[in-house]
Every structure is written in C-alpha cells, then in structure tokens.
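So, chain A:
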Amino acid sequence: MNAPLLKLDNVTVQFGGLKAVGDLSFTIGEGELIGLIGPNGAGKTTVFNLITGVYEPTAGAITFANKSVVGHRPYKITARGIARTFQNIRLFPSLSVFDNVRTACNMHLRHGISHALARGPKFSAEEREIEATVMELLEIFSLTAERDAACKSLPYGDQRRLEIVRALATRPKLLLLDEPAAGMNPTEKAELMKLIRFTQEKFGCAVLLVEHDMKVVMGICQRINVLDYGRKIAEGTPTEIRNDPKVIAAYLGKEEE
Partner candidate 1 sequence: MFERSKILLVATLLTFAGLSHFAGGISPYYFDILIGIGINIILAVGLNLVNGYTGQFSLGHAGFMAVGAYASSWLTLKYGYSMGSGTLNTTTVFVLALLGGGLGAALAGLIVGVPSLRLKGDYLAIVTLGVNEISKGVLQKAEPLGAQRGLGGMEQHTNFFWTFAFAAITIYVVLNLVGSTYGRGFLAVRDDEIAAEAMGINTTKYKVLAFVLAAFFAGIAGGLYAHFKQFIHPEGFNFLRSVDIVVMVILGGMGNTAGVVVAATLLTILPEFLRAVSRYEWLPEWLRHVAENRMILYSLLLIVLMLTRPQGLFGNFTGKRNSKLQ
Partner candidate 2 sequence: MKRPLLLSTALALLATAALAQDEIKIGEFASLTGGSASFGQSSHKGTALAIEEINAAGGVLGKKLKLIAEDDQSQAGQPATIVRKLISQDKVVAVLGEVASSKSLEAAPICQQNKIPMISPASTNPKVTEVGDYVFRICFIDPFQGTVMAKFAQSKGWKKVAVLTDVKQDYSVGLAEFFVKGFTATGGEIVKDQKYSTGDKDFKAQLTSIKAAKPDAIFVPGYYGEVSLIGKQAKLLGIKVPLLGGDGWVGDSLLKVAGNSLDGSFFSCHFSADDKAEAVQNFVKKYKAKYNGETPDDMAALGYDSAVILAEAIKKAGTTDGEKLRDALAATKAHPGITGSITLDEKRNATKPAVILGIGGGGFQFVQTVAP
C-alpha cells in the first residue's frame, strides 16, 4: 500500500483547560471511505476543523499527501485538495443554488481581476466552462431545476446535498462530510448512501464521514474510527466496531467509573 492520503499523528488540541482532542492518530488512504463516530461532544467536528485548518493543533502532526497542513490557512488547505461540508449547514444564504456552486470554482480560475473587468473572449470562455461544470454537478445531484432558486428556499435534504455539490466543485481528493444525513427521512438517507458511494467512485476521492446514523455509517464505510472524550477508543471494520465492548459502553454510558 502507498503512503496514506491523510495522516493524523498524535494530534492534540486544547481550548483553555479543555482537551478537546487528545493523541489522535488515524490514516485515510486514497479513495477510501472512512467513518468517524462517537457520542455527542466526542470531538468529531473538532477533528474536521483541525484537518481543514480552522483550528491549529496544540501538538501532533497532520499530513496530507505527504505534506504537513498544520499552520496553513483553510483556503490553502482546500486548494491542496480537502473539501468539507458543515454540521450546521453553511451555504451562502444570499446566493442562488447555481452561484453557491460557482463560488466554489473560484479557486480554479485561470484568470483574475483584470479579465473580470476587461471581459475579453478568454473571460467569456472560462465563465462558460465553469457554467458547464456547475451544471454537470447539479445534474448528477438532480438539482438542475433549482439552479436559480435562493438556496435558503430549498428543503433541508436538498441543502445538505447542495453542500456536497459545492464541496465537490473544489475538486477535492478528500471529502469531509459532517453529518450529511442529519434531518433526512429514511428514503433520503438511502439515496444519500448511494450518492456518497457514487461520489467516491465517480470523482475518485476519499471520504471521511462523521455521522450519527449507524445504519448509514455501517452501511457504506470501509473502516470506522470511534472517538470518545477526544480520544480514539476503537478502530476497525463495521462488524468489528459493532461488537466492540468499549464502543458499546461509550454509547450506552458506563455503569460506574
């Protein structure tokens, strides 16, 4: 096996006196679909924020494609090929569905401000190219009909899907999904699982999935990491995790300390 795509090595982050994540290590290989689960407040979203540069780890190393991402601004990390969605949806509320996705194409622009102002043929060609890309993505996630709708007006499930589309528009090698199934009904969830697997295959990107719904996680993930109080308590295939007494204890609550 090649060197892993993403590698967390003894990562710790401390907020004031609180250790939100402690000595966390795990890896994700190219094209893998990995789950990250744990009870509420276990530090899953914090892990996302560490990987994407929103927070900086107090100790430890995070490497992506053999290069450290620690200390880089989030936009630079995105440019290296990590994209994410947010637990509490963060679309651009005043922009249309189309523009939300289009904005994510921003970093791949070959032409800058001067072309935007001069509006020459190169500019028009590139804008058409972006339009085609965006429309293709919307098509895959069947959001074409909503292209001009205000993103706020979309149903909840569609907003989650739109966030995934937007993240994919940055052409990531690794996609971080933060509770994509939250608020979805069983049918939508089933569809989402299909979509995630499809995404992984079609775009060839690895996926790190934080999700509360065990059916979703167990159903699609190749391997699962379990966090509790910021520490990793288990790692393994869905079957292994399902039978791990530590995981069960963490989820059901320990009898007595």
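Candidate entries met the following condition: all candidates are chains of the complex that A comes from, given by their letters.
Operating definition for what follows: contacts are C-beta pairs under 8 Å (C-beta built on N, C-alpha and C of every residue); 3 or more make two chains touch, one makes a residue touch a chain; residues count from 1.
Note that the structure is a prediction, hence the values are computed from the model and not measured.
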{"item": "Options 1 or 2: the chain contacting chain A in this complex", "value": "1"}
{"item": "For the chain A and candidate 1 complex, residues of the former touching the latter", "value": "52, 54, 73-75, 78-79, 83-84, 86, 90-96, 98-99, 102-107, 109, 111-113, 115-117, 119-121, 123-124, 126-128, 130-131, 147-151, 166-167, 169-170"}
